[in-house]
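Every protein chain except one is present and positioned as in the full complex.
Then we have subunit A:
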Amino acid sequence: MDPESVADIIDWNTFGQILEMDDDEDDREFSRSIVWNFFEQAENTFTQMDAALTNGDLDQLSSLGHFLKGSSAALGLTKVKNSCEKIQHLGAQKDEVGTTELNDPEYCLKQIKIILESVRQEYAESESFLRKYYDSEGSN
């Protein structure tokens, strides 16, 4: 993967300082467990988002968006974080950047559906990158 697209997926300043917390560089136990927990958490959240989308529960979508935004931001997964932020705002019936009130539930649900598809894609990229990273670290 070329550096340009890696930089899009992950912010090294943020992720780097988590790696720095590892006591042992060979197994990277601390950061690895955080990342693997995040995978679980993210899968879980996506499932709940699907359900909320089916039920048209915008409040729930906004809250789930906020939740995943927080944890992806903590790991420096910029792309996922940005998309989750959009879902948070749309769920609160605002525009993507959260500045204008929309009051159009149908439109918001439609937009969230589109973003949810792309954020899954972005998450998959991040996941595969992280897994590869830890695989290569482990073999070092």
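Here is the rule we use: contacts are C-beta pairs under 8 Å (C-beta built on N, C-alpha and C of every residue); 3 or more make two chains touch, one makes a residue touch a chain; residues count from 1.
Please note the rule applied: contacts and distances are computed from a predicted model.
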Per UniProt, the name of the complex member that is left out, chosen from "E2 ubiquitin-conjugating enzyme", "Proteasome subunit beta", "Bardet-Biedl syndrome 1 N-terminal domain-containing protein" or "HSF-type DNA-binding-domain-containing protein": "HSF-type DNA-binding-domain-containing protein"
Chain not shown: contacting residue from A:25, A:50 or A:117: A:25
Residues from subunit A at the interface with the omitted partner, ascending: 3, 7, 12-14, 16-22, 25, 30, 34, 37-38, 41, 63, 66-67, 69-71, 73-76, 85
